[in-house]
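So that we are looking at the same thing, I have put the structure below in structure tokens.
The complex appears here minus one protein chain, its other protein chains still in place.
Note that the chains are named A and B in the order they appear, and that numbering of residues resets to 1 at the start of each chain.
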Amino acid sequence: MISPGRSWREFPQRYRLEAAKCTECEKVLYPPRVACPKCGGTTFEDITLPREGKVVTFTIVRVPPAGFTEQTPLPIAIVELIDGVRIMVQVGDLADPSELEIGMPVRLEFRRISSDGEAGLIFYGHKAVRG
Amino acid sequence: MSVGIVGYGAFIPRRRIKLEEIAKVWGADAPSYRRGLQLNEKSIPGADEDTVTMSVEATRNALARSGGVDPIDIGALYIGSESHPYAVKPSGTIVAEAIGATPDIHIADFEFACKAGTEGMFVAQSLVKAGEVKYAVGIGADTSQGAPGDALEYSAAAGAAAFIFGDDDERVLAEVVDTYSWTTDTPDFWRREYMHYPRHGSRFTGEPAYFRTSMSSARGMMEKAGLEPKDFAHAIFHQPNGKFPMRVGKKLGFTQEQLETGWLSPWLGNTYSGASPIGFTAVLDISDPGDLILLTSFGSGAGSDSFVFRVTDRIEVVRDRASSTRSQLDENQIYVDYGTYAKLRGKIRMGE
Partner (left out) sequence: MRDVAVVGIGVGDFGELWEKSLRTIWAESALAALSDAGVDSVDLITIGCMSPGLFVGQEHLASLLADELGMAGVPASRVESACASGGLALRTGFAEIASGLSDTVLVTGVEKMTDVDGADATYALGSAADQEWEGFHGITFPGLYAMLARAHMEKYGTTAEQMAAVAVKNHANGLLNPHAQYHLKVTVEDVLESTMVADPLHLFDCSPVTDGAAAVVLTTVERAKALADDRPVVTITGSGLATDTIALANREDLTELAAVRLAAERAYEMAGRKPEDLHVVEVHDCFTIAEIMATEAIGLFDPGYGASAVDDGLTSLSGKIPVNPSGGLKSKGHPVGATGVAQVAEIVAQLRGEAEQRQVEGATVGLAQNMGGSGGTSTVHILEVMA
């Protein structure tokens, strides 16, 4: 369901956490967009997101979507990074999912997110681990 | 301007399995395996970790210690592994893309059993030495497997180490004094295309392969460099189990003290292409300026790459800028049982 072209297009955001900062109002957009949702501005500066943050809310997905069976139970959180930007990410390396709590400090590490079966492409990105 | 390492870093996954857990399932005598192999536990990659992900984090650690090397200035990047995620599609390109080193860069993936990491390091430092590139990265990383119930299952582990080579005096933390390789065709351990697990020649893997090759390489290195064991502060050998590196080191004339800092296999397992490189990072984490270090890898098939490094003052400035290898090995571990291990390592036949 993710074509080679689409996965390649997303590398700057998936691999390098590249974001866009609106030159008018300084809002940081991840992923970048054509127009700033805050002020409508259309010029941006390239920036990279910080890799430290904390958990704002989370769940543990126990009935997984296709392609995520081996990673179940799947802890997923909304993380607020230290610059205020919020992203949705999986939380990795939990000895027990019950360790996950609102406010937990995390940092982002490069990990495999999913793959298109055994023969298809592997999709990489970042996950949050305890910081 | 001499060539050397301007940044180094390791990455060890957090999950572990103890030797007893594996022995229990196969009805093996755990205590005798512990003694015979000198292994206690090993690292396991999570379902979301592979050679590429570990290499990215190891290289990020190396960049953190590099005192501001801009990834754009990296002219070459090589990953050596026997567990590249794709049979065809390079690992190096993904790592280079992730660290921001593309597109002005040469990339190749290396393989040669467990010495693929030092191969990448050899080529990287050679390119810098030849003046072809400003910085070059050599990485050794693996998530290799042992067949269920086979002796290798107790040792096959996961980890990565990355080294950025350059020649700017103010950044070099360990100079490359000299290198030497000793290589022959020795069929001790192999895996045919499309086969899942490797096979090996049992006791043939010992004397004729590991010991003959490692010792010839180390002796050849020392002769070429005009050095003796006593000149070195540390020596690191390939670590297929706990026993072999200690035995080969002592046979060559090194002492326990010289060998033990880089000797991680009893608690880490055999990280294949990462093995001697990760051991080397553990040594760099505590070495002193002026220390001479011998690194001698071994890859079945068979070959051995040796390096002599001299640590500079710079090590003390940068070493704490990323997490130490020992802290990754000894802290925050997650122990799993055999069922979880089999699930993570894809040993369970899943539905279509």
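By our rule, a residue touches a chain if its C-beta (ideal position, glycine included) is under 8 Å from a C-beta of that chain, and two chains touch if they have at least 3 such contacts.
Please read these numbers as outputs of a predicted model, since none were measured by experiment.
Student: Using the touch definition from the header, name the shown chains in contact with the chain that isn't displayed.
Tutor: Spelled out, the missing chain touches these shown chains: A.
Student: In the whole complex, not just what's shown, which of A:L74, A:V106 or A:V129 touches the removed chain?
Tutor: Result: among the candidates, A:L74 touches the missing chain.
Student: Contact with the hidden chain only, please: which subunit A residues?
Tutor: Counting only subunit A, the missing chain is touched by 1-2, 10, 31, 37, 56-68, 71, 74, 76-78, 86-90, 97, 102, 113-114, 123, 125.
Basically, only the chains that are shown with their structure count from here on.
Student: Between subunit A and subunit B, what is the separation of their C-alpha centroids in Å?
Tutor: 30
Student: Residues of subunit B touching subunit A in their complex?
Tutor: Contacts found on subunit B: 14-15, 46-50, 52-53, 56-57, 60, 85-86, 94, 97-98, 100, 332, 334, 343-344, 350.
Student: Quick one: which bits of subunit A touch subunit B in the complex? Just the residue numbers, please.
Tutor: These residues of subunit A touch subunit B: 11, 15-16, 69-71, 90, 92-93, 95, 109-113, 122, 124, 127, 130.
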